[in-house]
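For this depiction, one protein chain was excluded, whereas all remaining protein chains were kept in their positions.
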Amino acid sequence: MPGKPKRAVLRKIRLVVLDVDGTMTDGRLYYGAEGEAMKAFDVRDGHGLRLLQMYAGVKLAVLTGRRADLVMQRCRELSIELVVGHSRAKGAAIEQIAIDAGVPLAEAAFMGDDVNDLPALRKVAFSCAPADAAPEVLREVDWVSRRQAGRGAVRELCEILLAAKARWPPE
Amino acid sequence: MPGKPKRAVLRKIRLVVLDVDGTMTDGRLYYGAEGEAMKAFDVRDGHGLRLLQMYAGVKLAVLTGRRADLVMQRCRELSIELVVGHSRAKGAAIEQIAIDAGVPLAEAAFMGDDVNDLPALRKVAFSCAPADAAPEVLREVDWVSRRQAGRGAVRELCEILLAAKARWPPE
Amino acid sequence: MPGKPKRAVLRKIRLVVLDVDGTMTDGRLYYGAEGEAMKAFDVRDGHGLRLLQMYAGVKLAVLTGRRADLVMQRCRELSIELVVGHSRAKGAAIEQIAIDAGVPLAEAAFMGDDVNDLPALRKVAFSCAPADAAPEVLREVDWVSRRQAGRGAVRELCEILLAAKARWPPE
Partner (left out) sequence: MPGKPKRAVLRKIRLVVLDVDGTMTDGRLYYGAEGEAMKAFDVRDGHGLRLLQMYAGVKLAVLTGRRADLVMQRCRELSIELVVGHSRAKGAAIEQIAIDAGVPLAEAAFMGDDVNDLPALRKVAFSCAPADAAPEVLREVDWVSRRQAGRGAVRELCEILLAAKARWPPE
């Protein structure tokens, strides 16, 4: 089991990359007759991401193995500009994201929940998973949130970064 | 931990203001390709709000940091006329709501779940939070429901107000 | 707490009336920009209702305080012809349902979850509630399912009626 994250590691993080399904959502894929129709995000995750940008100047990116268009509206609202979809090779994709963001992977965090996230998780300085991630992921990552995916896991990550880099709670 | 609310405080409440996401809903934001598509409200919360208006003459308002149009239909159905959206400054917004309602904040309650609700929570006579609110909010409020947001938290608030000001259960 | 239902009571039931929100669903009201957009029913509840009609010849009706049109498709699929909506006075409504069905209330069951269901619950031979009904309802009814509303409560009612009147499990 991963222990408490080291403050020195948290302080240097300048880029946070997030998986979508099973990390920003609870993993449910809502399908209508035309295909995937909806995703359920969490309002407090979103608020945390906004504070992380505002108070700690952290850059955000989203990396998903599925269609990116369904997450674009949510990302736009959260001012997340780097959105990579349809990526089966997440290890290579996160390297490109780091280049595009101008932040080395040694100063990046990634949160993901499934075995296809492992190649990306292994490349970052701070690898994270929600409480209900796949066991194969929970075993490897540096930090596991107490809250579940789509129900505060991302918020918790924002809070520990804010606490180390700026302040938490705000104000 | 907040204790049992004082009956004298409950009796004077004439205005109840509610946050939406994470208070009237469980915090899930359902996004489709066109942006936010749905919110899930609770049928028993709604029934409680109707009884609170009918039997205790309490005025209702809704105060959200997000778009108000998605909640308008639900508010119309519940005869909630005061609906304020896109409000990043909830402290100032609740002051305006009190003026518009013609009820002083000393006779108002507010229920919210996240740190951006704190400025409004600090201004009212009776500050409330759902059981699954952010820890920073749970620490400060006068009263915490036993039920979760979007699953009866608002109903519970209606019941304690009805019990103090009129009667509960009805009839 | 209600005990085990008497077999003699169950055997005589020929009409089952169901509340919708909080009984056939988990009480969530999904609102889009145009108003209520969806309800979530349970597949196993539906299967139980079909078996109850087929093997025990029980008539079914639905009684809701809200719009009936959103439940019509589901009712049609389950061959439920008696659908009454917008009913604030459920006591009077269930009397009319019994007349329309040609079955006396002494041979009817009703399942509901909230205080506005009480007038109807008090009129039938066998009053039922889901495990997560309002406490005021749980206190009064003859029988409480172990499963929650929208997650098998209705199925459980079908099973005890089938066991008493025909057989359960089927075949």
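Letters A, B and C mark the chains as written, and numbering starts fresh at 1 in each.
Basically, contacts are C-beta pairs under 8 Å (C-beta built on N, C-alpha and C of every residue); 3 or more make two chains touch, one makes a residue touch a chain.
Because the structure is a prediction, the values reported are computed rather than measured.
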item	value
Omitted chain's touching partners, listed by label	A, C
Selected from A:18, A:38, A:97 or A:157 as touching the chain missing from the view	A:38
Where the unshown chain meets subunit A, residue by residue	21-22, 27-38, 66, 113-116, 134, 136
Where the unshown chain meets subunit C, residue by residue	30, 37-44, 46-47, 69-71, 73-74, 77, 150-151, 169-170
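Everything that follows uses one rule, which is that only the chains that are shown with their structure count from here on.
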item	value
Topology of the chain contact graph, where touching chains are joined (line, ring, star, complete, other)	line
Rounded Å distance, subunit B centre to subunit C centre (Cα mean)	31
Centroid spacing, where centroids are CA-atom means, of subunit A and subunit C in whole angstrom	44
Residues of subunit A touching at least two other chains	none
